[in-house]
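Missing here: one protein chain of the complex. Every other protein chain is in place.
As written, the chain order gives the labels A, B and C, with residue 1 at the start of each chain.
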Amino acid sequence: MSVVDLNSDLGEGFGRWRLGDDEAMLRVVSSANVACGFHAGDPATIRRTVRVAVQRGVAIGAHVGYRDLAGFGRRRMDVPSEELQADVAYQVGALAGLAAAEGGRVSYVKPHGALYNTAAVDERVAADVAAAVADVDPSLVMLGLPCSRALDAASAAGLATAAEAFADRAYEADGTLVPRTRPGAVLHDPDEVARRMLRLATEGVVEAVDGSLVPVRADSICVHGDTPDAVAMAERVRAVLTAAGVRVAPFAGAGARG
Amino acid sequence: MSVVDLNSDLGEGFGRWRLGDDEAMLRVVSSANVACGFHAGDPATIRRTVRVAVQRGVAIGAHVGYRDLAGFGRRRMDVPSEELQADVAYQVGALAGLAAAEGGRVSYVKPHGALYNTAAVDERVAADVAAAVADVDPSLVMLGLPCSRALDAASAAGLATAAEAFADRAYEADGTLVPRTRPGAVLHDPDEVARRMLRLATEGVVEAVDGSLVPVRADSICVHGDTPDAVAMAERVRAVLTAAGVRVAPFAGAGARG
Amino acid sequence: MSVVDLNSDLGEGFGRWRLGDDEAMLRVVSSANVACGFHAGDPATIRRTVRVAVQRGVAIGAHVGYRDLAGFGRRRMDVPSEELQADVAYQVGALAGLAAAEGGRVSYVKPHGALYNTAAVDERVAADVAAAVADVDPSLVMLGLPCSRALDAASAAGLATAAEAFADRAYEADGTLVPRTRPGAVLHDPDEVARRMLRLATEGVVEAVDGSLVPVRADSICVHGDTPDAVAMAERVRAVLTAAGVRVAPFAGAGARG
Partner (left out) sequence: MSVVDLNSDLGEGFGRWRLGDDEAMLRVVSSANVACGFHAGDPATIRRTVRVAVQRGVAIGAHVGYRDLAGFGRRRMDVPSEELQADVAYQVGALAGLAAAEGGRVSYVKPHGALYNTAAVDERVAADVAAAVADVDPSLVMLGLPCSRALDAASAAGLATAAEAFADRAYEADGTLVPRTRPGAVLHDPDEVARRMLRLATEGVVEAVDGSLVPVRADSICVHGDTPDAVAMAERVRAVLTAAGVRVAPFAGAGARG
């Protein structure tokens, strides 16, 4: 039987501000990329999200980002290695503290936003993130784009890695994502998205924009949850997967301790 | 042979801004109260301080404070329990992440500034801090004022406690500190301060402002390090203690891991 | 013909996070209390709100708060006078810069959240806010609770004042608000709320919880806009007022420049 993980970005509120419906998404996904306070996520919001993740057996990942609340971590920043490594270790630790307080633990790390994009292509930044994670806890898994610098650097640092596909994104024939600036880059039909992800989970391929079938490594599928439509699409993906006998389960240890 | 701990506030820079001479103080103290980023301490600064603490066998404590960089954590804030508990767990975890990255660990917690003062007298705040610490790691020790709500609540939460005296402060006959607003509240003569702390370490008493000898529980002595004069006073205290055969050692496990 | 102002809290998003529907509310109110970045409001969000306010002739007020994004300015903080005065002047100036960039100007100041509540009863805090506003621009009007320390201090500092009523709040027989902790403190029926505000605007009285009619000074009526229901209620209040011939207009100069 096939197994695949579903991951989503959670804990992205801050104080008075809410974003997405974490309770709903924690019924859908098997892995939660939880904001760690630098681009989003105040401690109380994070802790509430972690609590539910632990209750539901959802794996907890540290969604580490640039220190940029105003830009939601989406603005590229030139952060020197010493600072970036310390920032990553700080965030992983902070989330681990809140997870421990709820009887859970952090089992993986996924860079967020501009840090995700930069670590995918920039060797130095990828190495900084990997080094920081390995320094804090070498049993953590790095989640990222297949064939990215981020995963290469993680492997080189001795970390296990997990590759992710994006449920609602179109793919080029070479297995890369169609840039968001291009028409058709983002898919909107839940049924189509669900069918594509089922094929990916069972056959390991995705249909590219030119109609060819391209093999994509996907230990996990990233689904969005920041709008009601996005939640509905995520639910549809899960429903189609499980109806076809694909088990949805974390690629790394679930959030509960021990 | 007597043993006493010396503790000081460290890691209190932030980015471009430095405060105190952490390298110098880590040759003097046996316990480092390390800022966790809410009132002071960016991750890179914290990590540098923690690295030296681990190298020197100095115990690492989480100096948790209110989220108030502009006020250095010295302004009282009414933080609801859920938020305060999460803020404390977050800070302890963040420091633990950086400590782990340097091969060390956090062994105690000391509230900072306005949170220290409030937790000393306010039952709810004391209980929130204690609960958060116990939730994250029940083996952590709480450092605070003797006979304070902070230590009572920590004990009630199942935590070990350590009481501290202040090297450069005058005491009332009842064992409390003379308020800073009163003349003579702060002592400036390094020799006098060192003599008083030697007596405290060996006889368990301190001479109060009325000349009486008052018993004070002191597992640790707090010394300052944010000015050259303060460092010199701290060095004097340590020199006088060790010359008299008092061993200076952490009350909790030193910073190095396991 | 009667005239009354309608005010609402706007510009309360921050970066990625939205709060309320400023476009909708700027079709309802005549005065916009615009967040200034300390409790909410990043500069781009603020500027968008100010732009629409200028276009619609809505007066712009500086909604000054404590420096507490995580707590949305709702947590009481003990901020010393020098810091509080500078914080207020900074916020008023920042909003004035953005208003000027859009061809508008700031015409009044309203403290937000915990600062509003504290300035209403604490003489020192009220005096600090008033002094800061008078120092920056003595032509600014202070908006606040009638008979509050905030308005007294503003008058003493030579500022004009405007008193506000709360559309959806119950009143005691002495003209004060029923505390939120009491049942019935908040009204939910748009028609009832609109009728009460019409009576206030035309007769100067509001029906208290004991049935008595209590005179309330109200140069402005505060309406909420952070939920769709709140917007609908605000629209109802405006519709009932204008249908009865009450003109809705700013108590201070509208946002467009001189």
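Methods note: contacts are C-beta pairs under 8 Å (C-beta built on N, C-alpha and C of every residue); 3 or more make two chains touch, one makes a residue touch a chain.
This is a predicted model, so every value here is computed, not measured.
Asker: Of the listed residues B:L19, B:A130 or B:V248, which contacts the missing chain in the full complex?
Answerer: For the chain that is not drawn, the touching residue is B:L19.
Asker: For the full complex, which residue in C:A100, C:V121, C:A156 or C:A173 touches the chain that was left out?
Answerer: That would be C:A100, which touches the missing chain.
Asker: Of the residues listed, C:D137, C:E172 or C:E207, which one is in contact with the missing chain?
Answerer: The single option touching the absent chain is C:D137.
Asker: Which one touches the absent chain: A:A70, A:C147, A:A160 or A:V209?
Answerer: From the options A:A70, A:C147, A:A160 or A:V209, the contact with the absent chain belongs to A:A70.
Asker: Which residues does subunit C use to touch the chain missing from this display?
Answerer: 37, 42-44, 46-47, 82-83, 85-87, 89-98, 100-102, 132, 135-137
Asker: Using the document's contact rule, name the residues of subunit B that touch the chain not shown here.
Answerer: 12-19, 40, 42, 69-72, 74
Asker: Across the whole complex, list the residues on subunit A that are touched by the chain not included here.
Answerer: 67-68, 70-71, 75-80, 83, 114
One rule holds in what follows: only the chains that are shown with their structure count from here on.
Asker: Which two chains have the most C-beta pairs in contact?
Answerer: Maximum number of inter-chain contact pairs occurs for A-B.
Asker: Taking only the C-alpha atoms, how many degrees of rotation bring subunit B onto subunit C, rounded to the nearest 5?
Answerer: 180
Asker: Between subunit A and subunit C, what distance separates the C-alpha centroids? Give it in angstrom.
Answerer: Comparing mean C-alpha positions, subunit C is 41 Å from subunit A.
Asker: What is the distance, in whole Å, between the centres of subunit B and subunit C, each centre taken as the mean of its C-alpha atoms?
Answerer: Here subunit B and subunit C have centroids separated by 43 Å.
Asker: Among the residues of subunit A, which ones contact at least 2 other chains?
Answerer: Residue numbers touching two or more other chains: 42.
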